[in-house]
Each structure stands twice: as C-alpha cells, then as structure tokens.
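What you see is the complex with one protein chain gone and the rest in place.
As written, the chain order gives the labels A, B, C, D, E, F and G, with residue 1 at the start of each chain.
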Amino acid sequence: MTSTAYPTVRLSRDRAALVLVDHQVGLLLGVHDQDQENLRRNVIALAKMAAAYQLPVVLTTSADDGPNGALLPELAAELPNVTVVRRPGEIDAFDNAEFAAAVQATGRDQLIIAGISTDVCVAFAALSAVAAGYQVHAVLDASGTWSALASQAAAHRMGNAGVVLNGTVAVGAELQSDWRHDGGQQLAELYAGYAIPFYNSLISYAARNAQLAAQS
Amino acid sequence: MTSTAYPTVRLSRDRAALVLVDHQVGLLLGVHDQDQENLRRNVIALAKMAAAYQLPVVLTTSADDGPNGALLPELAAELPNVTVVRRPGEIDAFDNAEFAAAVQATGRDQLIIAGISTDVCVAFAALSAVAAGYQVHAVLDASGTWSALASQAAAHRMGNAGVVLNGTVAVGAELQSDWRHDGGQQLAELYAGYAIPFYNSLISYAARNAQLAAQS
Amino acid sequence: MTSTAYPTVRLSRDRAALVLVDHQVGLLLGVHDQDQENLRRNVIALAKMAAAYQLPVVLTTSADDGPNGALLPELAAELPNVTVVRRPGEIDAFDNAEFAAAVQATGRDQLIIAGISTDVCVAFAALSAVAAGYQVHAVLDASGTWSALASQAAAHRMGNAGVVLNGTVAVGAELQSDWRHDGGQQLAELYAGYAIPFYNSLISYAARNAQLAAQS
Amino acid sequence: MTSTAYPTVRLSRDRAALVLVDHQVGLLLGVHDQDQENLRRNVIALAKMAAAYQLPVVLTTSADDGPNGALLPELAAELPNVTVVRRPGEIDAFDNAEFAAAVQATGRDQLIIAGISTDVCVAFAALSAVAAGYQVHAVLDASGTWSALASQAAAHRMGNAGVVLNGTVAVGAELQSDWRHDGGQQLAELYAGYAIPFYNSLISYAARNAQLAAQS
Amino acid sequence: MTSTAYPTVRLSRDRAALVLVDHQVGLLLGVHDQDQENLRRNVIALAKMAAAYQLPVVLTTSADDGPNGALLPELAAELPNVTVVRRPGEIDAFDNAEFAAAVQATGRDQLIIAGISTDVCVAFAALSAVAAGYQVHAVLDASGTWSALASQAAAHRMGNAGVVLNGTVAVGAELQSDWRHDGGQQLAELYAGYAIPFYNSLISYAARNAQLAAQS
Amino acid sequence: MTSTAYPTVRLSRDRAALVLVDHQVGLLLGVHDQDQENLRRNVIALAKMAAAYQLPVVLTTSADDGPNGALLPELAAELPNVTVVRRPGEIDAFDNAEFAAAVQATGRDQLIIAGISTDVCVAFAALSAVAAGYQVHAVLDASGTWSALASQAAAHRMGNAGVVLNGTVAVGAELQSDWRHDGGQQLAELYAGYAIPFYNSLISYAARNAQLAAQS
Amino acid sequence: MTSTAYPTVRLSRDRAALVLVDHQVGLLLGVHDQDQENLRRNVIALAKMAAAYQLPVVLTTSADDGPNGALLPELAAELPNVTVVRRPGEIDAFDNAEFAAAVQATGRDQLIIAGISTDVCVAFAALSAVAAGYQVHAVLDASGTWSALASQAAAHRMGNAGVVLNGTVAVGAELQSDWRHDGGQQLAELYAGYAIPFYNSLISYAARNAQLAAQS
Partner (left out) sequence: MTSTAYPTVRLSRDRAALVLVDHQVGLLLGVHDQDQENLRRNVIALAKMAAAYQLPVVLTTSADDGPNGALLPELAAELPNVTVVRRPGEIDAFDNAEFAAAVQATGRDQLIIAGISTDVCVAFAALSAVAAGYQVHAVLDASGTWSALASQAAAHRMGNAGVVLNGTVAVGAELQSDWRHDGGQQLAELYAGYAIPFYNSLISYAARNAQLAAQS
C-alpha cells in the first residue's frame, strides 16, 4: 500500500488547508482542457467549502499586474479576509517565502491545491508540498490548462510523485464526512449552486413533487 | 510486482462479495462521464452475476429520502433478499457501522465495488476497504460521475492507492474463469442482455446461420 | 414556405404508416454513427408506437439469408402479425412490387421510415416515396450507418430533396398530439422504457417523492 | 432570396415576442446535446433580454404536475408578471387555445422560440408558428434535446421549413442593433453574466488594466 | 420537389460516369476531416465499382510534379486504361478543356465526383458540372479536407447549390439497384474489402456458422 | 438551380472584395468552435490573399475601446493602408453608413466576409449584404464563435438565406483559378505559412527529396 | 526504478514470443474503443513481425465454435504453421495447460500479448504471465474492447501490475533496434502496408520526387 492510500491521506477538516494558486482572469481565458465556466464554479465551491469547514486559506497570484490579470473578482469576494500573497516572480509558490510561511502558519498538514495552470502552478506547488512533507490533494476540475496533452502529462506526473488526484465534489464530501455533521446544509447548497448544478434541479424537482403530493 | 498483481487479487467466486454504493435514481441523472443507460445495464449485470455465482451482496444508499432519490428500482428487483443499508449521513460507507459489519459478515476478502459517483462513493469505500485489508476491484463502467476530469482523477487516485480498476465484463469473466463451469450460460445471457448487447446480436446471428445451413 | 412545412406534413395517426427497412442483425453490427443499443431501443419504440396508434406497418428485409442477417428478433416479436416483405435483391424497397403494394395497401399518405443503413435503405426508400407522392419522415435516431460523413451526407441529401428529418421521440409526440388522447399512457411508457430512459428515472423519482410526502 | 433572408426576418424590439416552451426541471435533466448549465444560463439570458427590450413573453409548460417537473424556478423568478400557460396535454403549444391567444395578444409578428426539447416542443411550436404566418427564430443554444442525431434532425427540419436558426447571443445583438441604444448596458451585463461568461473575464481584465495604468 | 429529388437524380449504370479529382499522395497526407485510410479504401472502392458497372472514368491531377504529389499509385493500378488529365494549373477541373472534353466524351449525364480536397477540387468541379447541366453526386467519404469547419462549409455549399451529397456505399447500392443484377457479387466483395470492412467479418462469420452447422 | 450555384457566385479577383468584421483581440479569446490559432492564421491568410489579388479590403471593429479589444495587431500589420471603420455602436456593420459606403466604394459585387463572431458579426453583415444585392461568401474557418450549437445555427441560417459557405483555402483557390496566373506563388506560400501548414511540410519534404536525388 | 524500466524489459528478437489471444471475427465486431480496421491491420502487422524476426508465436481462441466466431481468417493465413490452441472454456489463457505449455515451449521470457478484449483476454493473460515470471508487453492498439471506460480501466490495471503498455509500431521498432539489421526492409513494408499507412504515402511521395529530380 502506498503512502497515498487511506487512512493516511483522508482529508479532515481539522488537518486540511485550502491553497489556491493563480486563479487569475487572464489565465482563465486560456484554459482549454475543460469548460472555463465549470472551473470558475468549482473554485468558488472550494472557497465556500473553506468557509463552511473553517479551513485556513492561502491565496496567491503571479505577476498580477501583468498579462496574467488580477485574481478572479468573485474569488476575492468569497474570501474577503484572506490576504493574497502576490508573488512578484516566483513560479513555484513555495519558492516565495511569504507563501511558504503562510502555508506553514495554517498549522495544517493536508493541502488542497487548485490553480491555473494545472501543469505549472498546481504541479509545482503540489510537488514542492509533497517534498516538504505535506499530504497533497490536487483538485483537477478546479484547475485548468492549455491542452489535453498538457493536462494528461500533469495528471500522470503528480499521481506518480505522490500527489492525490481529486475533484471538487469529492473534496467536499471527504471534508463533510457525514451529512449530519455541521456544514452539511452548506455543502448541499454549494453543490447545487456551483459544483454540480444538476443537483439544484434534483432539489427543486423533489420539492415540487412533495408539494404536489401534499396538495392532493 | 505490486500487491495489485496476479495471483493475489484474482477474483474468485469463493472469495468475492459485491458492494453497490448509492446507485440511486437522482444521482444517475447527473452522470456524464458515460452513457447513463450503459451504467444502468452494467450494474444490473453485476447484480445478476452475484446471483449466478452466489456472491454475497451488500447494498447501501445515502439519504435516500432526499434529493439523491431511491435505489434504482430495477436493482432492488434483481436483489429482493438483500437488505439495504440506508446510511443516514455517512458518505464513506465504511464509516457506517452497519455497512462495515455487513461487509465483514460476508466473510469475503475480495470486494467488487461500483457506485455513483465514482470519485465519492466508490473511491471512499474502495480506499477504506483497502485500508481495512480487503482486495478491492472498482468497476468503472458500472459507476459514473459528473465530468471527465473528475472521472480521470478518481481512476488515478484509486489505481495509485492499490485499488484494481476493472470493468463489468471482465469481472464476470474473472469470476466465471471457465465457460464450462457453473454459471457460464448465465454469464453469456447477461453479457448479451446487459453488459455488451452486441453479443446478443452475435448469438442470434449465429443461430440464424445454423438454421439456414440446416435447411439447405 | 416549402412543402415540408406545417401543416402539410404534420403527422397524424389517421394518415401515417410505419415502414421499417432492413433492421437486420448483421447490419446493426456495422452501425457506427450512433450507439447500436440506442438504435435498437428506438426502433422497438417505433414498433410499439404503431401498436399504440394502430398504424399500419410494413416490414421489409434484404437478402436475409445472407450476411445481412435476419430481422431483429425483438422487432419481429413486437410485430407478430406483420408480414415481412423479404426482398430477394432490390435495394430500394420501392423497386419491389410486393413492398410498394403493401405500402399502398395501407391507404396512408404519410410514411414514417427508419432502417439500416440511413444512406442506403432509408434514403432510397424515402426518396422514392417522395417521388411517389407520399409525405415522408425519416427517423434518424432509429436508423444508422457506417460513418459520420455518410450520416451527414444522407441527412443533407434527404433534407434537400423534401424528406422531413425527424427523431423517435418527436414522431411519438407528433402522433400523440395531446397527452390526454388515447395512447398517452403507452407513449409515456415507451419513452421511459425505450426511447429516452432518463424519463424512467424521472417517473420513479417523482413517485418516490410523492410517496415520501404522503408518509410524512 | 428566400423568405428567411434579411430584411424580412431581421428581429426588431418592436416586432418580436419571446416564447419559452417547457423549460421544466425534469426535462432539463435529460438534455444531452449541450451542457445543461449552458442551456440554463442561456434561457435566463433570453428572459433578461425580454425585460431589457420590453418584449412580451409567453411562457408555457406541459403537464407540470407530472414527470416533466415544474418550470425552472430561476426562470419563474426572472419573469414574475408573466402568466404561465399550463398546457394540460397539448404537445404542440399552438394546439392550446389559451397559448395561441396569448401569442396573438402580444401583437407581434416575430417569435423567438426556445424550449426543451428542441425536436418536440421547439420544432412543433416553430412549425405551427410559421404556418400561422409568424416569422420564427428558434434559439438552439437555449434549447436542448436527448441525442446528437435528434438535435441534427431538428435543425435540418426547422431550417428546411422556413424557421430561422439562431443563438442566444445573436438574438440579443439583433434586438439591440446598436450598442448605444437603450438596453446596451443590460445586454453587456447579461452576456457577461449568462450567455458568454468569458465576456465577464474580459470586462474585469480590461478594468484592471485601466486601473493599473491610472496608478502608474 | 426540388431538382435533386428522385427519380431525376437516381444513379444508373447507363447514365453515370466516375470523376476522380486530385487524389494525390501529398494531398492525402493533409486530410483531417476523416481517417485517411478510410478515404483511400473508399476511393479504391469507387474505382472498382466503375469496373464492375463499366462506368466511364475521368481521372485528373493538379500539378502532380509539385508538392501535391502523384496520383495515388493504388488508384492508378486499379484503372490502368484510364488516361489521366494532368492539369497544369487550372484548379476547377472544368476550366481545363481536355478534362471538360473527356467528361463530355463519356456521353453520360450523371457525374459521381470525389476528390481531395472536398472544398476545393470536389466543390469547384461539382458546381461547374451542375452549371453545365450534369446531375452531380459528391461522394463525401471518398473525399477529404483539412478541417471540420471546411468540411461542413463544403457540404452546405454543395447541397444548397443542387449537388447531391452521397457516400461510397450508397453510390454502389444505387448503381447496383438489385443484388441479382450483374455486378452484385463484385459489389459485395468491394464492400467487404474496402468500403465497409465489417461486412467482411459478417461474411466470414456466417460462412463459419454454416460450416459448423454442416459438421454437426 | 438556386442563386447560390455556379457560375453566378464564382469568385473572381475582378469582382470580389474582402470584408473583415471584428477580428478583435478580446473576442478571439472567446472563440470555442475551432482552434483560436487556426482562426488567426486563416484571417491573416485572407489578408495576404487580398494583397496578392489586389482585392479592395474593408476592415471594421466594434467598440474597440471596450472589452472587445483592438483589431488583431497582426492583421493591422498586414493591411497598413486600409482604413478601419471603427463602429461606435452598430452591430450589423451595414447599419454604419461609413462602412456601407466603404463597401460600395470598392465597386465590387462579391463580398468575402469573415469575422468574430460567426453568428453575430458575420451573419448580420452577410445577410444585409445579400439583401443589398451582393453575392456573399462567409468564410467559416476564418471566423469563430462561442459554442458548437451557435456555430451550427449560423451555418444553417446563412446557408438557408442565400449566403455561400466557404473556407479559407477554397476562397484562395477560387480567386487564383489557375496556378499559372499571377499570384500562384504567393498563394502557395500563404497556404504553406498560414492556412494549411502541412503544405509547408510537403514543400520542404519534396525539396529535400529532389536535393538528395540530385546528389546521388 | 521499477521492474518495468529499461534495460530489463527491452524487447529483443532473441527473447520475445508473440501471443495472440482471441482475435476472433465475432469479437472484433464488438470493438468500440478504436477503429476495428486499425485493430485488424495492427494484428496482421504483429504477425508479419513474428515472421520477420522469427519469433515463436502462440495463437489461441476461446469457444471458436460459438458466438465468438473463428480466428480472423487473415491472421490464420499469415501464420499457416502455427497451431492454434482452441481453448474449450478457460478465459485466462494460462489456465489452459496446452497454452501454458506452448508458451513455455517457446523458451522465451518476453511475451508480446494482444487480443480481444483488452480487459479480459489480454489483461488476464498478461497478469498471469507477469505472475509466472515473464516480462510482458501488452499491445493496446492491436487489441480492443467495448467501451472507453473499460479500455481505460484495463490500461491502469495492467500498468499498475507490472505490465508494459505498448503499441504496434513501437514493438516493431524495439525488435528491429537498428534499421540496418535483418528485417529492416520488412518492417518498413509492414509499417507502410499495415500499422501506419501514412508511411506508404511518404514512401511513394519520396520516390516520385526522386524520379522527377532524375528527369530534370
């Protein structure tokens, strides 16, 4: 059994921090391995999970006064109290001392990492985090990159190097653990509103059916 | 050679149990990494295999009085004598003591797991099962999830953590082992009727040819 | 307004006949412009519609003692009282006098045509039917052919020559016209069971919700 | 020049009405020819356009107390003052006298039609509208259906019968005509927020650049 | 009924000629709207049909001593007695007097045209042929071009201008008309060997079944 | 024969003008029905064709000081002497009097139109041009739009209304007419460098082979 | 470095044997994870490689008098002197003593395995071979299976268990090692004729260019 198996890497709200790397407006416009709007909804979902589970969050951007553009405004709005580490040049976020310190200051040993692009910002941070002893979950569908081959390369690279590959819905489920725990209602709402909108259809469909039954 | 190689993990009808997690009507409506109807036919095929090979079966649902919906009626109909563990909130099925006990009570050490969604219900149960010492086969084409990236993440995650990735037809073949053993006729029928309908075309095509030859 | 516009070509249960051309087992195995199992379900749905709306049906096969194989057994089973015109060689079904007479004997002026392959059996029959003065609906998703380019060519060819391009669900809806008319229940059932299985999920999902509401 | 060419069919805010047919929650769950979330955003965009251009709107649903489900709640919320014609059974909306009267009562001769499904609700209404003398624009990307072949069949069928095939963004642009006219700001906002979210990225990207330039 | 409907344009072995435009080795290497090998097999099938039905054939190449490369050697081998009109510069083959005369000399009024690329060599020749009074069938799957959008543009352009869009298998079937006529055996063989290789599988499968039945 | 058939609409360097509508940097970033880089190369190829064939060119942009961004710099560089009609608000370029006058001033009756997006800028201009009596070729692969359904809708809409659908390579070939005419060398170079880069591979491959043969 | 790295598993013509499992006509008709004709050409290429490099070959079929059908006739024709192990029921070929003995009798320790289906016949044989101490190369593109998910599951499963995943062209190149060694000419021919037909285009294109250069 490898080090990426349970129970070692199972996410827990007491051990996890959220790390969002370079979700910048300009970079989003270049994403082509998934729908850009799905990515946007998924990263907002991750931000809302952090609020629901009181996870510490580290936000960072790269050269956000250049072509990469600013942090997604909707992400900034979700996380008003989080300081953004604006990296002036370091591509691997862990090369920036302020960022590395911010991660360490969370006191958490499990890092949930997403970003743009998957093969650069996510992979470098994830690999450095593994090297630094963190357990790392890379959230593929809250990240994005420029081509299918780059996306596949990044998945293989991270998976082979000890990073857990994960998805937005699964991260939420893993943190929630039990729908009856605190946060269950919020998780259902952010699934329905952001990560898997079909869930919203299900909820309203079921509500209507119940209402009709009550009327009859 | 890893622990997921033969002969260790070769499925056997004496050692295997079938575990179906959250094949619920509402969740099926959100599956987009494969055809929903293929998924439905494949999970019915698994249920019929359990009957053919007398495998113990553990069925579980999550919050089946909420938006997830009830267990697929056709699955319930195939397995009338199986008690369904209705988890009131636990997302990882092994967190539910009744479920874990039901699995242990099968006395089997090989678990064939399918469910909706692949990255949540299947992955969590599969990883916990590996951690608990079971050999685990995750049946990708009798499971489903919301997006291609989530599907790929789950495949890498499970494969890297010691879960065998498998498909419905292969599970049947592995259990049958030899077409002359008991169950061969049933397996051919459930291939033709459910898992790979082209096989039905082949069977009727061959029968017609033989009939024509006999007439001439 | 062209001759393919409403109300001229609107299907009616009093004016329409169903014509199924060469849904033979061997040919089905070569279909690659859509899922073979979808095609199979759709053509069964058409057969069931004919029963529901008491449409006359004309079935024909081409060289069914050769490589094309026999009529799909499940189609034969749906339509036990329909004589099959077994064409010994004519590729355009209207070149076979028995077939042409059978169509004429229906007394209908609207023909719903499906078959394998779209570009041969369907297109030839549809074009000849238009030439003979029938209004023709070609049902693309109850038909199939060998490649995407052949499928596209057939759609353009038929559409440009005055054939209405249609789908299985729409044919049923057009014939039913009003869910309260005779046949509504049967149509819902064959949608759910054959043409659009997600409808089955909806029905059972809604039923469950109503049941839960009643209990509470 | 055909009857579907300019200037005859050019949309104008003085001549157009919006007709939304069967955007019901259950039906949305069966859409597979485009992303369900795109469809949802596009139909909301159409509703917002109606507000921006003061277009009369006709809403209708089919058997909304059955499996089709209720009108999308977000659509109902956008159009609080619009009466919904709840058709008890008629599949072609124009077969329902109340609906036909509501359309006529708009006093408009151009109908912008979208719905679920494209091949049934949209096609039937569009063809009947053409037959009744309306100029009709079918909005493909604010509609949806069950399969690629059904989607293609519907596009050919409607296009060949004199319906203009259109998209959500183009409908807005055609109604707006000039960005300086009333409604321009609202159109840009609903493009950015609903129909083409990349436009939101552009807007915030440009704003940031201007801000940076101003600072330097 | 348009001029592209039956019976006007129905192909007949007495009225049709085959015209192959620029199936040159270099050009084949740039085809990306279908599998290059399918294209190669389909054009060979067309050449074999010409032999089977004794259709006159006109072959032409464009600048075959330049980057376009020589005529496909396997096509030259199939049609040893056909003179190739080597156009020194004209892109629309009908602009070359020798070619136009060769087509006229066939004495046929139906032209079956295929070539590389669909949007240039095929479309130009097909449109000129229509203008010159020929009935024209463009064989999409024995032709090819550089991108999906160019392929779609060419299909719409030709279809809208009175060219019949067709496929290799359908052309053969239309010429054969009845499997019992001369050429039926040859057609089956070139289907099995070239145009639809699955037919070869069917034939050998059926033969084996008959043999087995005879043995038992 | 329709009005879009040969020889009426055959492009000629004496009758054609090139009209490029809204190839703006921001809009390019939203194109998703084809590769953005293909689009960029194709529109540059069109600009180079205009130079090679001395076609008059009309360039226009929409609100180029807003989110749409400026004209593609590489396009501006190709056409340094062309005045850009900067439309302050009109979406259909023909609504702008300066643009309409510029088109008329070309003295040409054939318009080759490309732009972003296909369903708005191209379709509106193309339909207005047809209405104004021009023969219009819409170049699909030098244009782009936001989704597959919008792209298909635009193709059907324009084709059904009398616009010729075309591709970049075919436009060049239609204008060149004969490789020996003036411009042939330039056309080959812009094919190889821009529209179909595989042609560059062919040319250098052939040159190398000739060189090797000369050495031996 | 794992046991699947060089130089351990590098294929050599002195150490390798070819094992083809269940390339049967009926099964080929069910392959949907790649083009059936590509599969057919690739497995013929493997058979021709065996001849070129004098590799021992083991052929086996499963229930070839049932629906699976007979061995592909073209494969039988390539390997006339190879005895086929006709397994009466064993699904994993290594469960058949005759097969296991035949493999052992080759005296080789490297097995190149292909078959239909990838997830059953190939995976079971490959895993058993690894367990028995062989080095195993599974040739994915000379194998096939029923769906994309089954194909992906099999790739992960075999790769994670110590099987080398390989392709037909690479197997040939690995065995050839140097184009100047015996077999180089044969390998080029079977690439051009079977595994990668574009290579045939290259060869004839280059030959033509050389010929033209010689003439000038």
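Going forward, contacts are C-beta pairs under 8 Å (C-beta built on N, C-alpha and C of every residue); 3 or more make two chains touch, one makes a residue touch a chain.
Everything numeric here is computed off the predicted structure, so don't read it as measured data.
Within the whole complex, the absent chain has one touching residue among G:Ala51, G:Val84, G:Ala132 or G:Ala170, and that is G:Ala170. Annotation: of G:Ile91, G:Ala155 or G:Ala213, G:Ala155 touches the absent chain (contact as defined above). Of the candidate positions A:Ala76, A:Ala153 or A:Ala207, contact with the unshown chain belongs to A:Ala153.
Listed here are the chain G residues that touch the chain not shown: 1-2, 4-7, 10, 33-34, 38, 140-141, 151, 155-156, 159-160, 164-170, 173-174, 176-181, 184, 188, 195-196, 198-199, 201-203, 206. Hidden from this view is one chain, which touches chain D at 202, 205-206, 209-214. Counting the whole complex, the residues of chain F in touch with the unshown chain are 25-26, 28-29, 35-38, 40, 65, 69-70, 72-73, 197-198, 201-202, 204-205, 208, 212.
We take it that only the chains that are shown with their structure count from here on.
Chains making contact with chain B as well as with chain D: A, C. Matching B-G against the pairs in A-B, B-C or E-G identifies A-B as its interface repeat (over half of contact pairs the same by residue number). The interface holding more C-beta pairs in contact, when D-F is weighed against B-C, is D-F.
Centres computed as Cα averages put chain C at a distance of 30 Å from chain E. Taken residue by residue, chain E touches two or more other chains at 26, 29, 38, 69, 156, 160, 198, 201-202, 205-206, 212, whereas all remaining positions touch fewer.
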